[in-house]
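I have placed the structure first, in the form of structure tokens, so that the comments after it can refer back to it.
Only one protein chain is missing; all other protein chains are in place.
Take a look at chain A:
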Amino acid sequence: MTATVTSNLREPAERDPTAGSGFGADGRAAYARTRRRASAQALLLALPLLLFLLATFIAPIAILLSRSVENREVPVNLPALSQALKAWNGEGVPDEHTFAILAADMRRASDEGHLGTVARRLNFYLPEFRSLLMRTARQLPETAPPAWKPALIELDPRWGTHDIWRILKRSAVSPTPDYLLAAVDSTVTPDGSIASLPADSSVFINAFARTVWISASVTLLCLVLGYPVAYLLATLPAAKSNRLMLLVIVPFWTSLLVRTTAWYVLLQPGGVINSLLMGMGLVSHPLPLLFNRTGVLIGMTHILLPYMILAIYSVMKSVSPVYMRAAQSLGAHPVTAFIRIYVPQTLPGVGAGCFLVFVLALGYYITPALLGGAGDEMISQLIAAQTNEQLNWGLAGALSAYLVIFTAVFYFVFNRLVGIDRLRFG
């Protein structure tokens, strides 16, 4: 580290341009060389962090996202069958030869203890596949029967159905689009076209829509509630403003889990808010404030509001009052001057605040998990459920891919419109 810093300081970053002023080709080449060296040195300083992030941050995300198209369980554990299925034309039920390979592969995978992996993978396609596979493997005859096809179909008639074999063929191909399709509630139908599930069972599209809707609502609430507060803080005398600022800063620095816990306690049926409302005679029964959308919106708005206020405030502080005064002295109504002169100057702060709140809200997990209701999950909760409960990393990867792409699009739009260097903290 010492060496890098030393060699860097020997070459100041800014050099006088020597090109084109009598230095000739040699001078220009030397200048270009110096510049190249200076920029290589600048890059060298950032290199440790770049490599660190590539290894500990970018690689994990890339690997998770690659899981969304990876389909290795069946090709790896039933290799001969996978080859045979690739050759099969996919019509009806395959021939005796393929059945024999299925039996041999199944027995080997079962002996090596890999059949469970295969069964779990196939179960993602068809929930009865695990039992079919495991039962068949258990009952495979020790000695080869005269013909495997009738033997297996007799063991379980489902082996004689086209659908089972169609699914096996799909599972033998990698990369597969199936997880990415499943993450938007679609499947490939037997005839090869893409079909969406009926609206009432489209779990993931509903969850994406819900996540965007909750995030947008929270962003709008934060903007409407936060803009006037930022304005007051930016226009009050410093001493008073600093004291009021504490009321924004203390929540900002307080642990997210503490704030979520606070709402968890306050919003309970027998909690502070409901006893207050009932004590004042405003309601006769406790309001359902917890384990539903209301709780999530209250908690998330409370947690994200300081980001919005601070982002807008930092821009408002740099807005000169001169233009407002000029507009008013030229006869503009204060409201007109405020809307036409003041508000446009604060838009970078509004943009930064909205971006920050919206993007943070998209990935929220803790607050909706603790304050939200069943069936009202945000997309992060569904990703966690896929990895922790279903162990379906392919689907988790696919859901993550959509979430990351959506976030990245927002990032680039924001960077184009406002500039990422507008983001400041504290």
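Heads up, the rule we're going with is that a contact is a pair of C-beta atoms (placed from the backbone, for glycine too) under 8 Å apart; a residue touches a chain by one contact, two chains touch by 3 or more; residues count from 1.
Quick note on the criterion: contacts and distances are computed from a predicted model.
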{"item": "Undepicted complex member, UniProt protein name, chosen from \"LigA protein\", \"Spermidine Putrescine ABC transporter permease component potC\", \"SigE family RNA polymerase sigma factor\" or \"Dihydroxyacetone kinase-like protein\"", "value": "\"Spermidine Putrescine ABC transporter permease component potC\""}
{"item": "Touching residue (missing chain; options A:Ala262, A:Leu287 or A:Ile341)", "value": "A:Ala262"}
{"item": "Contact with the hidden chain (one of A:Gly27, A:Gly271 or A:Gly373)", "value": "A:Gly271"}
{"item": "Positions on chain A where the hidden chain makes contact", "value": "1-2, 4-10, 12-14, 35, 38-50, 52-53, 56-64, 67, 225-226, 228-229, 231-232, 244, 247-266, 268, 270-272, 275, 302, 305-306, 333-335, 359, 362-363, 365-366, 370, 380, 383-384, 387, 393, 396, 400, 403-404, 407, 411, 415, 420, 423-426"}
